[in-house]
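We show some of the complex, not the whole, and keep each chain where it was.
Going by the order they are written in, the chains are A and B; count residues from 1 in each one.
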Amino acid sequence: MTSFTLAELAARVGGEVQGDGALRIEGVAPLEDAGPAQLSFFANRKYRKAFEASRAGAVIVEPDEDVPPGRTVLRAAPAYLAFAKISTAFHPPREPLPEVAPEAVVHPSAKVHPSAQVMPLATVGARAEVGPRTIVFPGVQLGEDVRIGADCILYANVAVRERCLVGDRVILQPGCVIGSDGFGFALDLQGEGRGPRHYKVPQAGIVVVEDDVEIGANSCVDRATLGVTRIGRGAKIDNLVQIAHNVEVGPLSIIASQAGIAGSAKLGMGVVVWGQAGVVGHITVGDRATIAAQAGVGGDIEAGGRVAGSPATPDVQWARNSAAFNRLTEMRRELRELRAAVARLEAEQEKKP
Amino acid sequence: MTSFTLAELAARVGGEVQGDGALRIEGVAPLEDAGPAQLSFFANRKYRKAFEASRAGAVIVEPDEDVPPGRTVLRAAPAYLAFAKISTAFHPPREPLPEVAPEAVVHPSAKVHPSAQVMPLATVGARAEVGPRTIVFPGVQLGEDVRIGADCILYANVAVRERCLVGDRVILQPGCVIGSDGFGFALDLQGEGRGPRHYKVPQAGIVVVEDDVEIGANSCVDRATLGVTRIGRGAKIDNLVQIAHNVEVGPLSIIASQAGIAGSAKLGMGVVVWGQAGVVGHITVGDRATIAAQAGVGGDIEAGGRVAGSPATPDVQWARNSAAFNRLTEMRRELRELRAAVARLEAEQEKKP
């Protein structure tokens, strides 16, 4: 069993032990489940009681956190990052077993790096490339001329269509689709004499997924009509997200589950889009902008902007207006009363010459 | 061809025939399509006309339903459940054909029960187990140490990642993903000297899918960061639903299509979440609470609570405020008129000493 002293773990994250640094830690666990040989983690104040009741051998906390007396803690900043790094020590990323399974179907013209692993029932298309130490799970389908970089993990049933490019250290969760056709049709009223039809606009571009990106389960990234749909370096995309054709997602952006970005929208660096939000096409979202859950963004957002609601407005304004919305019935009653009062005043005034 | 007398079918569901119990029934069909040898079903009053016009040999109705004279009916309570059971008599669940297809890839250390069926091009990973009478369709990928119980059906292209546990009588629709990584990153401003990055928090937990659960096509259930993401006994989840890491879905809960439950949210027993609704992380939804379609839930809901809107409020209040929202333009006009009337009154008053 992997184990470390608390002092060793503190050193890994530049943290400081308060209590017994020689304590042997055999794993990480949530506050409620952790035992005396486990390290836990406290950051969300909501879980203060669980922190106090925890049987954990030690707990990672922020440097200035108030802790119960006698509690052994590892102080580190930011505590959550320290937890992530220590958890990685106990749960290191999967290592590839360098081999192409005999039940995989690799086109003779494809190039799989000798250090890569291709599991059974995956396909690697003509001229496609799989880089060093990359792991390809069962049911992954890599189209013709696809290029996957080094140290990637492509989980089960991922599909990457022809010519799309995936960088290094990219993780694609199960069922994720890269390079599906964008949704583009031109209305053709004549339709070669057989009546109206939607004429398919060729989706001839590709998708580029840059280094250090992660894309969630069953999310879809459409290829460009012409040119490139781009997921920028280090961006992280959750499950069931839709990225339409010709979108650009800036580096280090975060897109939460079930959000959708429509065609040709450009998201800057470090943009955060929360769950189920939608962004219309052909707009620009500035660096570090934040879009609230379920927001509907219909126009440009400036750098650092924070919006909410549908249609989206600055989030502070939206919060005020939402609060007022919850008083609407009351406001209608007040309006009625005011109308009556004004009518009475007017009647009184008439009477007086 | 399977056939039953109407009286036999009534006996199966504890119902009562009004009309000819000896009528031979060869199948079930919608009101508009049913012929004289078919049994149909009437519950939604919206379809009253179709009921009256139907050529069905007999129709299942509630015990107290008003029926046209001469119409043969099977009265049962609840009628919909009776219909479901009778339809099952005509459409029994698929039986497994006990075999592992030669084109399936089953790891030597995996255990497939002799009564189970594994179809071509499915994979069963190292040490994984498939229980009695379970059916595994083509393209299903079961990771290492996965355990699938008895009498399950896993349809095409389902992926269950390593170590996840699935109970008995579970149905997973095509493309459903169990055990994808939760969406967890810690912001690392230094990033080993190469600038900011999102450091991946290991998602080291699992998913437990309890007995009698059904999960829809292309839905995703993320594994826990630590511990367990749990789908409780008898819960039913529709297509394209997102269940984030460490969520607990209580027994018998219902989650409709495209809804999303964010990380660490706890849903009680018998909770109902309608389509496209969203629930934020780290909150508690009480037993039997109901969340309306497209609602955005940002805080705890008490047992039996009913909410709607985004941000969600009690549904009665939301309905009133939504009605008022549709009068907002009118309210603005009234406000303008009142301002003018008050100004006039004030001017008049000035004039009078």
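In this text, a residue touches a chain if its C-beta (ideal position, glycine included) is under 8 Å from a C-beta of that chain, and two chains touch if they have at least 3 such contacts.
If you're wondering where the values come from, they're calculated on a predicted model, not measured in any experiment.
Of the identical chains in this model, 2 are shown in place, and the full complex in the file is built from 3 copies.
Throughout what follows, only the chains that are shown with their structure count from here on.
In terms of their C-alpha centroids, the spacing between chain A and chain B amounts to 24 Å. Those residues of chain A that touch chain B in the complex are listed here as 28-30, 33, 44, 46, 78, 80-81, 83-85, 87-88, 90-91, 101, 103, 119-121, 137-139, 155-157, 171, 173-175, 212, 214, 216-218, 234, 236, 238-240, 252, 254, 256-258, 270, 275-276, 293-294, 310, 322, 325-326, 328-329, 331-332, 335, 338-339, 342, 345-346, 349, 352.
Within the complex formed with chain A, the chain B residues making contact are 105, 121, 123, 139, 141, 143, 157, 159, 161, 175, 177, 180-181, 183-188, 196-202, 204, 218, 220, 222, 226-227, 240, 242, 244, 258, 260, 262, 276, 278, 280, 282, 294, 296, 310-311, 313, 317, 320-321, 324-325, 327-328, 331, 334-335, 338, 341-342, 345, 348, 352.
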